Structures are given as structure tokens and as C-alpha cells.
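Each remark here refers to the structure printed beneath this line.
Note that one protein chain of the assembly has been removed; the remaining protein chains are unaltered in position.
After this line comes chain A, so read on.
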């Protein structure tokens, strides 16, 4: 819509009318070819965005403090950007689109135009409803080209102009301003005449009307070579038009038959493509012919005037663009550009300044076209090289040196426009590193592909322009007087020319202007747009872009430039924001001279902002900078200093003096010293904090070293305080405060030359140490070394935190204390020019000195004794008496910490040893702590701590006076035999209930062995002389190696023995077997052997002694794993008669295998034999199964017996019956003799078994014993 509005002003109502008639959306002119679009809208949007960012940044700084004129200036910049927009009108920025005109049959126009727009490439259409509008087309031509007098503007360059003051100047210009627009919006490439078929085949009047319309049309378009198409509109496809009429029509229109088209209402979608392609063909040929016509003029060299050649080349290029022949367009634009360049110095048509302005304006447009074409052809390198050439060919074409601001402005615009072009196209070409980087002649570098680079330079040229303009205004009084109202000077009809608009009665006329007039105009325009905000906006774009590219230094430079611009605009808060960005980088990288300059600006900013603290900080940073003065190397002879002045020693000294007089002056003088711009409340103190990373560190460096690494409490220890300042002048300190983490150690060093000022300080208490020094003067670059003795009260770490120097009544600097050992120089610069010296005289201290030391604890004067040592027995509650005896210290709020630690390491619990029955995770645990006798009540009253965990205990110790003692008993229980370390530590306060008192600690430790008291074993004994074939014994299951097997339902004997394996005599109270559960009770029957009572169990066990007890076991259930329960024992240490001391120990018996034996072999023989007397030795084989058992037996001979009976045989034993083998034996030898050994083999189980050796032996008496008779 903007497009239309602009031409509205020019009075071109016809085109608007035409366009609106045709219903063409105006936006089509800006969006007809999106890929090649440089929409005004987006460009303007960008600029507004850039400008709005001025408003928003820095956040918070501008808010509320914006200068009054900011909004006005911003508006001006926005206006400025509109001016830029007018610099490149729409038609120049977008590629041209073919134009056709439609006449007649208005009802079809909208569908036709829509179709044409959707074509690729699109075609624009001017639509006229009927032929009566034909004069509009006609007028559009005549108005501008042929009939200037009819316009409200009078062209002064036309031949009949007599009023022109510079008649000697040849008329005309290079390019007409509206030529391009005219061809895009007014001069169609072809005219399409639409006739309804009934008009053609209808009555003669209608036919005549058609003919006359055609004639008029022809007469209008013929001179301009505009093509003609006749479209016959049929209402139905079957409608027939007579051949004669059609022929006549063709003849009348002088057209080839293919340009007489038929359009069918009903088949519109089919006809439209045909029409569109015909239109497109004809438009192409129109533009081609026009181009050829003009090209021939160039070739003929009919005119030697370069003006015309430039114009012709431009036109040819535009026609090529119409045809989308980008190559040819580029070629002719370049030709025009080169021809134009030749004109510099040769053209005499206009006065010199205006002539150059015109050439440069056209060069700019041509350059714009070329760059656009190159960039959108993807030829980024070529475009950059082209820009390079463009810049270098016009770089020196300054023109009048007096008015060189025009040149700077023009140059700035070149950079800006190229930057914007590059930015819009950079989305397509991101990766330039792969591109060919320039040519041998013009090597290109990375940054030349960044828009940021061009923005920065655009801003730079604008700065040049600004300063040139300022210079001009300051030089000439006349220039100053030029007001804002220019004498109605407007752009003339030619590009790059200006003329004066004069009113003569009703008519307005355009007049030539002289250079003086032009300059007045240019100055007044330039005054309107000072450009500072544009500079800031472009620099800001550059800054952002460089920041995104991670080019921090470029960005910092841009920030610096922005800040300087703000500084010039007297906007200190914005300036400060950007100066800070630059200063941070320079500080970080140690660019001292640059930093000096920035700090100089920043100092002024803070002065203007009234920020006293910042001002002092910046001033101190400046004076402490290691700036090599200009005298040394001749560097920095820059005469254009910033407000910081030259970085010389004298300048540093003067800043130093300024700050210190500001800060250290007497209170009453304050009101009279207002010149520095600060209004201070007399009691507002200034406190500076300096830490290790502060830029102010060189101002006051505090190194603190303790002479000892460990010191005794309440003993004097030496501390050396070394201060260093890099300020250029000596500084006298009123007093120093040294602060420690133990605030009681804080002390003050007072300068005895200064009057004693009662200064209340929060950090130093009133009663603290005060030292006096004769003088406390910091000489530049020399260490001020002070050594004092301090007496720490508390144990623990004593660290010096900071040193606070009071330099005046209200000025304090607090510097973080540093250890000499850890002190480092600034990473990037050193104070090279001064002699390096050590902070302390003692070199060892200077290298290894620390600002912290360890204060030992006072000697404990309390004894803690652990009463018992002996081995502890597993299961019992081992009592450990702990006695706390005071031997010089009273004990207050004492705490006893008890810790049990596994000696073997790995904690008291190891999962590998875990067994299912030991549910306690700890093998050793603290069971309880008995407080001192009779103290229980008081403990509960005071709510003392008594925490017990399994391996940790905490007991509070009641307050004890000197000489008193307290004891407690610690009960520890072992679940496993293992050694344990017992740690007992007592912490107490020797001095009552002081809040800040420190605890004294005593540590004791003892290793205690835990031992198993009893070793319990058990064994089974089977019934005497009865052997069972237990299949398990023959074929043992893999996991039951050691498992005993018991026959089912047989009485076996279980012997349990307990051995005292300690060195302590124990008393065994009782021993019993308890079955585990119900199942155990049903599956087996255990009885005590002997049947004796409880008392019989109790026995004294000396160390190493063993106690045995017999049980009978009858398993009643066949099971591979029969649990026999566990042995329960009660015991205690001998001599300990307390009830509690009785300990019960459990021992789980191993599981047994219960099996039914198929065969039982029992030996039957008398209890003894008599030498020479025979006896019967019967072996009974009992089959307990339901099967027939076949058993082989073999009897081995025995030396001591004579035997009768079969030695070996196989017998069959019936189910549930016995077979008896009977032998007669006569003993031959006396004594315990082995009976003949029988071996039984069960065929069914292929198992062999023998009775045990003991079972198969008998004692042989020499004669019959007389025992019976004696007994009786």
C-alpha cells in the first residue's frame, strides 16, 4: 500500500485507478518474486528493531533517566531510515515483472489477472473495463513523455524552458527518476483486447464498434511497439463465428492468426493457460525487441555522450531483467557502471558538486543492482570483490574537500546497504570458508563476509561525516545560519539531481539550482540528521553480530565506539554500560594502554553520574595501572586523548592527588569543594573491598605471614604484615586494622603521627590490642613490613582474613589478606618497571609463609582410664569400667565418645561371614553404659545426652571439680570371636560455661580380644554290635560328606562335649538339647542319657577341661536332613556369682541323615570268653524290607580263635525275617581279641559292610572270673 501512497503524491492517479479497477492487490508488487525480494517492510522492520534496541539497552540504566530528547532523536533516525528507503525505491529493489494491459470484458479480468499472477514468472496486468478507458493508457504515456506542459510540474530542462538561470549547462540528466517505474506500472508489453463473439458476428453497428476500437488501440500502441492480442470471448463452445468475420478481424488488427485467441466462458480453466503462454511469449519478445533497439543505439555510437551510453546500458539491463536474463542484466549494469565512472572529471553538464552527486547516486544504484544480482546468484565472493572494487574506485572521489561530509555520508551508505544485502543473503550462504577466498589481486579475509564488518565501517564513515560536518559548521558562520527550512528544494526528474520548486501563480516550476544553493540544502538536510543515533544503531548491530560470531575483541571495539558516541551525546549511563564491556576485555587481556583510555572515559561517566565509589575505584585502578609512559618508547603520542588524558606518570600523579584530596579532605572543607561535581554527605564513608581478583589489587596488596605453623595457645606468636601499593605517590595510612577469623586476635596499628580519632569500628573490639607505629606510609612499589606478636586464645585454625587501611576520615580500603606462598602476580601483566622485592625479609617466609596457622589445644589435665583389658568371651556382657579422674582441670559439660572399630578393618560386619542365624549385623556391639553409681537421677534431670548405637556411644560426663572422679561401665557384647579396638575420647571445657571456650580432648584406645569360651563338639554312637546297612554311607550324596547317618527308629547315642578353650575357669551351669520346632519334635526323640537332674550338669571347667554329656536319639522320620536342634548351655565365669553373669550359649547341632536300613547285622556273643572254652558267635542278618535279600558273607580267620562253620556262602533272607549264622569259637589267647571278621555283601544293593573293630572284639579270660562270688 505504501507503494501506491507514494505515487499518489506524484499525482499518478491513473495507475492507481487502473490497478484498483483490475483488483490487483497492491502487495503483489512487493511479493511477486519472493526469493528476490527486498521488501521495504522487512528492511524498515529491521531498522526499527535496531533502533528500539537502543531504547531498551542497557536494561534498567535508561529507565527513568532517558534524556529528554531521546524520543525525538529516535524519531529522527526513523525518518532517516525512511529517507534511506526512498533512496532505493521499490522498483529498484525488486526485479521487474512483465506488464500487460487488458481491455474489454471486465467480468473476465479478475480471473485472468489472478491466473497471470500465479504464473511462473508472474505477469502483472492493467485492467480497463472498456475501450473508453483507452485514453488513460494513452494519457499515461503522453503525460510524462510527450506533454510536460500538461503536468502540474514544469520540467525546467525541456527545450522551451527560458527561466532556467544556468542556460549554459546542457540539458538533461543521466537517468529519469520514473523511467523504471513507468515500465513496471504503466507501459505494458502488450495490450489484450477482449471482444465478445456476438459483437463480432453480430449486427454491423457492433462490428463497426469493434473495428473502431481496434483502430484506436492500434494508433496508441503502434508508436511504442506494444504488442497486440485479440481475444474473442465465446459464451459456449459450440458457438460458430463466420470465417469471413474472423479474417476481417485479423486483417483489421493486422495480426497473425495465433494471436487471435478464443476464450470460452464455460471452459475458462482450459483457455487460460493458452492465453497466459501467448501473453508471456509476446511480452518476452516485446522486451527483447526493445532491448535490441536500444542496444543497436549503443553499438552505433550515434551519440558519443557517455550520459546516453549509461542510460542505454541501464535500459538494456532492465529489459534483460524483465526477461529474467540475469547474466545479460549483470553485464549491462556493469557496462553502465564503468561508463559512468569514466564520466568523473569529463562531464561538465552540471556544476561540479552536483555533477559528482549525480554520478555517485547513479553509481550507487547500479552498484546496488549488481550486488543484488550477484548475491542472489549465490556469488558471494564475487559480490564481495565487486564491493571492494566499488569502494576503492570511489574511495578517493571526495569532491570538494570543504564539503567532504557528502562523500562520507555516501560512503557510509554504501557500506550500510551492502551490509544489509549481505545480511539478507547470508541465510543462503553460510559457509564461506569453502569459498574461493578472493583472487590473487584482491585477497579476501573472513571478516569481509560478515555484515558486521560493513556495519562497523558504515558507522565509521558516518562518524567521519559527523565530524566533517561539525568542522564545517564551526568554520563557517554562514553554514551555522542555515536553518531547517530549505528553500523548497526537491529531487528533480533525473536521478541524483535536485531542483528548486518555485511557485508562479498557480503553476509550480522546477528550477536549476547552483552549487551554493545545493550545499545550503545539503547542509540543512545534514543538520536535521545528525547521525549519532544511526551510528549507535549500526555499531550495535555490528556489536551484536560480532558477539554472535564470538569475536570478542571486535565486539569490544564496537562497544567502545558505541560508548564513545553515547559519551558524546552526554548519556553517561549508556556509555558506562558499553565502556564496561570493553574495559572488562582489556583488563582480562592486559591491554593496558587501551584500558587506560576506557577507564578515563568511565571515570568521567561516573563523575557525571555522581557515583563516587565508582569514580574512586576507577581512578585508583587507573593510577595503579602499569602504564609505560610515553617517554619510554615513544608510544602513545596520541594527541587525541580521551578524557583520561595521556598515560604518563605525571598524569597518574595528578589523578592520584585528585582522588586523595577528594577523599581525605577535612569535613568542613567539603562544602567549598564542589568543583569535582560530587555532593557528599559529610558522614558518608567510602569503603572499598579488594579481593584477589579485583582490578584494584595493585592499589593495596596485603600479605600476611605467621612465623610458625603450629603455635601454643596463649603463647605469643609473631606475624608479619606486608603491604604494597602501586600508586604513584606515597600514601599515609591513619590506622590499620588486622582482622582474623578469631575476632579476639584482631588488632589495630595506629599511626602515632596522626591525631587519635575515636572511630567506632565494628570489627575491632574496644579491648583489643593496639600497636603504635612511628609512621605508616606506603611508598610506591616498596613493601611496608610490620611484625607484631599476637596471643591467640583459642585452639584451632587462626587465619588472617583481611587488612583494613583507613586513609582518611571517611575513606577505608579493605584488602583481603594473602599468603606469601600463594601470592601470584596478575596473570597477564607485571609491573615490569619496578624492582621485584619480597614481602618479608626472611626469604623462607616469603616463599612458604602462610596467612593461617594452627593453634594447639591446651594439655588435658584429666585422666581417662579403661579398667579392664582381659579377653572378652563371646556371648557375655563384657564390662569395661571407664574412670574419668580430674587432675588439675575441672570438667564441664564433658562428653565421652565411645567408638568400636574392627581391628581387621572393613567394619564390624562383613557380609561374607554372615550366617543365616546371626541376625545381628554387628558382631560386637555396645549393649549399655552404666552411669556413675547413684547419679542416674541427676542425669535424667539435666537431660544429658546418652546415645548408644551398636558401635558408637555418647555419654555426658557430669561436671567434676578438681580432684574428683567419675566412672561408668561400658557393656560390650561379642557375637563372634574377634579383636576390637575401643576408642574412648573425652571432650570437656576446663572453664565452666563460657560461650566461646574451647573443648579439650583426651583420647584413649584399647584393643580387646573377643574369644569363644567353649568349644562344642558332638558325635554319634550307633547301637552296640548292631550294624545297619545305611545306603548313604556307601553312596554318599555330594553335599553330605561329613553328615552323620542314623538308622531310622533305632536308638543312637549322641555325645556332646564342651571344652573350655579360654584361660579362665568357667562354671557350666547346665546343658540341654532343644529341638527347634514342632516338626523337629515329631521327627525325632531326644532323651538325656543317664536321666540325672539339673544339678548333675553343673561342673567346673578349668582351662582346657572338657565336659561331656550323653543323649539318646531316636529318629522317627526318614529324612535326608534331620535337624537335631541346638545345644543350650548356661555358664558363667567362676567366682562371679551375680545372677546376670550367667550366660547362655547356643550351639546348633549339625544335621543328620536318617535312613531306613534294609539289612541289619547284629553280632551275638557272650560278654567275655574263657581260654579254651568254646562259645557261640552268632551273626543275625535281619531283612527289614519286603523283598527277598540275597546276602553274601565271608568270615576271615582269626589267629586267636579256632572256628567251626562255613567261611563264606550266599544266603537268601526272606522279607521281614532273619537268618542266623552260628559259629562255635574256642579262644586260644588271652586278652582283648579280635573275633573273626565278617564281611556282608548285599547283592541287591551291591554294598558291603563290616562291623566296627571295637564291636567285633571280645575279652578272653585265662579262667572263669570270680567276680560273681566276690560280689555276693
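Here is the rule we use: contacts are C-beta pairs under 8 Å (C-beta built on N, C-alpha and C of every residue); 3 or more make two chains touch, one makes a residue touch a chain; residues count from 1.
We adopt the following convention: contacts and distances are computed from a predicted model.
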item	value
Undepicted complex member, UniProt protein name, chosen from "Cytochrome c oxidase subunit 2", "4-hydroxy-3-methoxy-5-polyprenylbenzoate decarboxylase", "Glycoside hydrolase family 31 N-terminal domain-containing protein" or "Trafficking protein particle complex subunit 2-like protein"	"Trafficking protein particle complex subunit 2-like protein"
Contact partner of the left-out chain, one of A:239, A:525, A:544 or A:589	A:589
Residue touching the undisplayed chain, where the options are A:382, A:448 or A:902	A:448
Missing-chain contacts mapped onto chain A	433-434, 443, 445-448, 453, 457, 460, 546, 549, 551-554, 556-557, 560, 586, 589-594, 597, 633, 635-640, 827-830, 832
